[in-house]
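Pasting a structure below so you can have a look.
Excluded from the complex is one protein chain; the other protein chains are retained at their positions.
Letters A and B name the chains as they come in the text, with residue numbers starting at 1 for each one.
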Amino acid sequence: MSPGAITYQALFYLFAAGIVFSGLRVITARNPVHSALFLVLALVNAAILWVQMGAEFLGIILVLVYVGAVMVMFLFVVMMLDINAATMRKGMTRYAPLGLIISGLIAAEIGWALWGHYLGIANTPHTAVAPAGISNTEELGRALYTHYIYVFEIAAVILLLGIISAIVLTLRWRPNTRRQDINQQLRVHKTSDHMRLVDLRDNSRGRKES
Amino acid sequence: MQHFAGYFVSAWGAIPAWVQYLLFTLGKILAIAVPVILSVAYLTYAERKVIGYMQSRIGPNRVGFRGLLQPFADVIKLMMKEVVFPANANRYLFFIAPVLSMMPAIAAWVVVPFFPNGSAANVNAGLLLILALTSLGIYGIIISGWASNSKYAFLGAMRSAAQMVAYEIAMGFAIVGVLMAAQTLNLGQIIQHQSGAFWHWYFIPLAPLVVVYFVSAVAETNRLPFDVAEGESEIVAGFHVEYSGMAFAVFFLAEYANMILVSALASIMFFGGWLSPFEGIPYIGAPSAGWLFLKIGILLFLMLWFRATFPRYRYDQIMRLGWKVFIPVTLVWIFVEGAFLIVHLPPWFS
Partner (left out) sequence: MSEFQTFTMNFGPQHPAAHGVLRLVLEMEGEVIYKTDPHIGLLHRGTEKLAESKTFNQSIGYMDRLDYVSMMCNEHAYVLAIEKLLGVTPPLRAKYIRVMFDEITRILNHLLWLGAHALDVGAMTVFLYCFREREDLMDCYEAVSGARMHATYYRPGGVYRDLPDSMPKYKPSKWHNERETRKRNEWREGSLLDFIEHFSESFPDRVDEYETLLTENRIWKQRTVGIGTVSPERALALGFTGPMLRGSGIEWDLRRKQPYEVYDDLNFEIPIGGNGDCYDRYLVRIEELRQSTKIIRQCVDWLRSNPGPVMLEDGKVDPPRREIMKRDMESLIHHFKLFSEGYCVPEGEVYAAVEAPKGEFGAYIVSDGANKPYRLKLRAPGFVHISALDEMVRGHMVADLVAIIGNQDIVFGEVDR
């Protein structure tokens, strides 16, 4: 193998190990904030792997959307909630069987999918490589806005619905808060309504001219 | 001398190719990072001088000729100081937060082209890469706010996170405008699409987006009038209230590195990057890195000018501006730009 390929492989295993390690830390860390931060680390590692495989657009978008926006909000919620680890672990024994069944199911599904894939790997056609000169950003855009346009638009509308409903559900009108209307604020100028000059001299006392 | 150079060349040839590649890449990184850090140092000096003269005082003038060594004096002072870890602070996160905020501010420079084909890495999705990297900068702020175990720091982190997420959207839409105009995410190609004298640059057809982008950039870097995350008079210093010494300095440097970065981006996307405004005229019409630096300098000056002029917005007013003003403005202008594209409006979209 050439040195370039060795480096490539080494980097792949490095970041893959990074994903596995931080994934494990997500579920084992005692502090929920640490868990969330390890999830961020896992996502960053995954993004690097994608970029390494040539899917630079997907990798960058993963960082931009999940790391830069979603996890920020997530981290926030975790920081604000002040989760007590002790109470979280209370029902451990009661829920353990259910958890084991679910995780077993997931593991089986993943294993089945991977096994099937690896078994048939020889006769799967190699993924089409984008022709030179067209970046995979452009390729993806083309696919999303032509072939998958309806799916894409429906997904967008559903997300919008999610945003609006989340806002509606959590919006609280707090009666004690003093609000200002910005347009009204800006309508205020230095007029006599806001500052007028009066002499205020008591005329009855006889005004001396000077 | 000749002998020495020859010796050097033969030594270079003797080392393996991948080490050569590694050394070359490291050299490129240093060639970008060191000037960036130096210009950050002198940006702090420029800020103090510019604002000083605006406020009828002179600014630093004691260390070195006209105070030119002041940044180094500051750095030395800050390095001498102790980094105090507050009680009950999360030591590890507390320490790593400044690094997290500094790292993306410098890493993003890797795709910035200084002259034709003059970037360290010619990435196709360069614009997106910068967006992604700058969006990582927020972690430094959130983590420092949480790890400091202080209510002021936490309030600052909350404000800043909400603000950055909101303005990233407006900024992203402004960038979509550029993307539509240039049909590429590669920064070098974006500049090439603007070639011609200054009326070919995108700041004319994308005027509202320029304003939105630049104001959002000021907000993203937590500069006045959007500096509620630091909010000197409200929450003392916001997220970095518990930091001292070099740890504080790194936050400080990250803020200024980000300022330079967003100015560089604005000059590349809207003001033609390395292109000369007088293209066609001999000598001064030649594209060069000098034009880029000049444009960055003007935008940085604007940022300093804002700081000297404006009062600070309130947190909710910033959010209103971001969500209710900037995002609709960009959305509308993207449609207008779509119309421009369809009619092939010269000279930009022909």
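Assume a residue touches a chain if its C-beta (ideal position, glycine included) is under 8 Å from a C-beta of that chain, and two chains touch if they have at least 3 such contacts.
Nothing here was measured: the structure is a model prediction, and the numbers come from that model.
Checked against the full complex, the one of B:Pro113, B:Pro225 or B:Pro277 touching the unshown chain is B:Pro225.
Among A:Ala5, A:Leu98, A:Leu171 or A:Leu197, only A:Leu197 touches the chain that is left out of the view. Residue-level contact of chain A with the missing chain is found at 172, 174, 176-178, 180-182, 184-186, 188-190, 193-202, 205, 208, 210.
Listed for chain B, the residues touching the missing chain in the whole complex are 51, 54-58, 61, 151-152, 155, 224-225, 227-228, 231-236, 307-317.
Going forward, only the chains that are shown with their structure count from here on.
The distance from the centre of chain A to the centre of chain B, with each centre set as the mean of the Cα atoms, comes to 23 Å. Contacts from chain B toward chain A in the complex involve residues 16-18, 93, 123-125, 128-129, 131-133, 135-136, 138-139, 142-143, 146, 154, 158, 161, 164-165, 168, 185, 317, 320. Of all residues in chain A, only 3-4, 7, 33, 37, 40, 56-57, 60-61, 63-64, 67-69, 72-73, 75-76, 79, 135, 137, 182 touch chain B in the complex they form.
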